[in-house]
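A single protein chain has been omitted; all remaining protein chains appear in their positions.
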């Protein structure tokens, strides 16, 4: 029982981190209908900034810089690349983000080199015991921060003028533009928020029990892509649900790999993708999606 | 249709015209009384390295390559071989087999030997071509499945031997006894499989129960594996994964309150881990089985190497990759010298010269190596070292090279 | 303008109307009609243009055939890699460029082709500690079945390939790469696991297309495996390109283009959209399978690691850089992307921004990736027709971007 509880808590914590990343995909998709394949590189950039800065300026300022830097990078990509292609189809725009990802990832991965960069977080390897269940402090922090960030985002989405503009743009871009919504600002804002969330996620992907940031960290973002699709790529609730679902699935698959031969040998890594394929076969819009992502 | 017919006619004409092609049909010859083969001209001998400077083993590749450069620079400064300079041609494959194969096609025709090939999938992919090209090759990989080729030389101990010695060490020094459980976390692929072959053998011989956990190269979080070991109640853990994964495992087990000794393959530790939060755990109970002499060891040759390397590459980490690079380059250097003495610098001549070494020792510590057999590891004795922040190179000797009785009775099946 | 047209039979226009009108093909001044033209392209090319084309084709064929007699192994191997890549890229371009369906899973179908061939053609063996299965079929048969197997794999994915569109399909196909690699690493008895396994050489009519200790000498040049593979490789590429042009310019090409541009209009005009999406996915998988077999033969080794996300992205880069929707562009992009890293490696010491091994800075392979990643973005931003757009205008299918410039009117009603 304790083992199960531990698995669930750990699964939820990493699920919350996936949800942060998935939310980034959803925000960009809602406001621009683009699937942002450059998201992994934003995540890597945010994590890298924290890793190189924390020694000099301390962890919290470094985290702030990482979040701001990734947000700025996101907005920059939107401004320099996507805005020039505004008239292109969403498909073309999604494809161009793949090119952006290749360039950014190669450069950041080169800077990281073969190193494993610690992020200097304050939690270290400390753990908390709750009724026999051992949980790392970093996991609790991940869960807390992710929930807080998502709440703040949802509130902003609902009540700020930016959120209103974004929802309007998501409903109907042409009408929103006629109503005075500045689509450029909405989409740059969406990219910036996505970048910020990615940087936060990067932090929690690199803290205990992972020794630090390395060039493979961006693969985690690719695991959050199924999370976004499972939830429905236009649904913020879906991102949360999809992220948690994937985190828990992964944790259970790893936890019970000794009980079932099928789960052995890295099954957990592909579980998100299998889950996604199943969901797409049954419900192409995702669990909470409304917009026709796919058409029968 | 007509176009097709004309095309075929044109092709035939072109093929005939090509008869005047000057495409070379391969090297070979003799100069100054020395028989020469591909890669050897009258003033240079070219040897090549297929390394990883941009992929997952970039740290290893960089250290090995720089150390090999150092060796050949020293060799050339001392007059080279047979009045020729030895030139090291380096190609980076980023651990991508296709790139490695392409690079091999480029460099093989102008190389006399390959003192460095990183990656056992790459060595396996090139194996038949290495054999038909007769190139003396030294892979930076120690899976026993690479044994069995006259042209491929593994240095020191193989992963399976290391794990046999590790189990012997745990039984002797950490009090493991028959009936105890012992964990082994290993990567999929050659490295992990080879290590597993050793641990399975040794566990059975010692009456231990082996708890196996296989992980993928991309796995980063070892929580589940640690939990499985805790559940099984293991008394010690054998580690054959990447350094980053090893760090995660050490951190998690410590956090879980599972205090057991670790005995690791030489590829499961990197000096950089001592900068991460798990350093104290590693310094406490982590033992690395390696054939490479640690730089903190009291061996004059190694001390000189450390000094030379730091002078040539200031600020670069001194770790086992440097040792390994230097010694592998030296193996090729010695083979070239012997081949020169035998007046045969053909590829076959170089291999023959190399295979005549029965107790290779260039004063860099460790046990003498026997290169005359290619179906058995060159040595069965390795150091046991412990991570230590204060030590030069990040490790210090815990036990001098010794061949355990268990290892003596073990015969790795050649691949 | 006639006042009325004869009502046509509802099923078939019948022979009555046929042939009574002049060839409606391109008016004077356009050397060759754009794609999807009315199909009845000038049947006779006996004019000056026709001879010029024939002569150009002749020269090209002669040049291609002469290569193995002059080029060293490195260049032959690079050229063969480029040929295999071009075949795969042409297939992907049918899917992504013509039909607008993004696939990030092309590497998976390459793997299906490569491994099916290896498994069918290899004899059972023991290597690196594993027992490897093999059926020992004649290699040509194994290759044909392997290509078909890739098509079948594409067909099995059709419930998804037919229902998802554009970038959504991209995400779903991403799953294929990860799932595929997982299986390849695990199915050691067939794939050899991490180490991969040796690829049995092709044998045509008793001739082994492989290196041998006593290579046959053709016109004074010893013919090894690469020299011999060069000819079937070039022939397969020519065939693949010819077939793809037929598809693009014909009825399926028109249907796919319209599905990409106006999915709803395509349906309303009688095109079964899902079936065509699934169909083009299968066709592109067949191309990938063929590319996989050829690649394996050149490689002489099939390794699971290789068939990963990076490879899938390489293929996308090829078609984007070459020009979405164009057959020749895909081939050009494939040559660019597959040769660039090798050229930068070989001539890196002469190129200022490329660092030598062991130095700080961009290594050749990193430089290649940055360069083609940047080319990828730049092409979409500034050169909408890809490399193809740099050539003088010939029968290049128009790319999406030209329509953007032409100010396409609005989305179809929902």
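When the chains are written out, they are named A, B and C in that same order, and each has its own residue count from 1.
The definition used in the following text is that a contact is a pair of C-beta atoms (placed from the backbone, for glycine too) under 8 Å apart; a residue touches a chain by one contact, two chains touch by 3 or more.
Operating definition for what follows: contacts and distances are computed from a predicted model.
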Quick one: find the hidden chain's UniProt protein name among "ABC transporter ATP-binding protein", "Arginine N-succinyltransferase", "Na+/H+ antiporter subunit D" or "Dihydroorotate dehydrogenase electron transfer subunit".
"ABC transporter ATP-binding protein"
Visible chains in contact with the missing one
C
Sole contact to the chain not displayed, among C:125, C:203 or C:261
C:261
Which listed residue, C:202, C:283, C:303 or C:317, touches the chain dropped from view?
C:283
Had the left-out chain been drawn, it would touch subunit C at residues 1-13, 15, 17-21, 24-27, 30, 33-40, 243-244, 246-247, 249-255, 257-258, 260-262, 264-273, 279-280, 283, 325, 397-400, 402-403, 406-414
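Throughout what follows, only the chains that are shown with their structure count from here on.
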Most widely separated chain from subunit C, with each centre as the mean of CA atoms:
B
For the pairs A-C and A-B, output the one whose chains share more C-beta pairs in contact.
A-C
How many Å are there between the centre of subunit A and the centre of subunit C, using C-alpha atoms for each centre?
33
Quick one: subunit A and subunit B, Cα centre-to-centre, how many Å?
38
Taking each residue of subunit B in turn, which ones touch at least two of the other chains?
54, 62, 188, 216
Two-or-more-chain contact residues of subunit C, please, as numbers and ranges.
185, 363, 366
In their shared complex, at which residues does subunit C touch subunit B?
53-54, 57-59, 61-66, 69-74, 77-78, 81, 127-129, 185, 193-196, 198, 211, 213, 218-222, 299-301, 303, 305-306, 310, 341-342, 345-346, 356-358, 363-366
Where on subunit B is subunit A touching in the complex?
54, 56-60, 62, 188, 214-216, 218-224, 227-228, 231, 243-244, 247-248, 251-252, 254-257, 272-273, 275-278
Residues on subunit C engaged by subunit A in the complex (per definition of touch):
96, 100, 102, 104, 159-160, 163-168, 170-172, 174-175, 178-179, 182, 185-186, 260, 263, 273-274, 309, 313, 316-317, 320, 362-363, 366, 369-370, 372-374, 376-377, 380-381, 400-401, 404
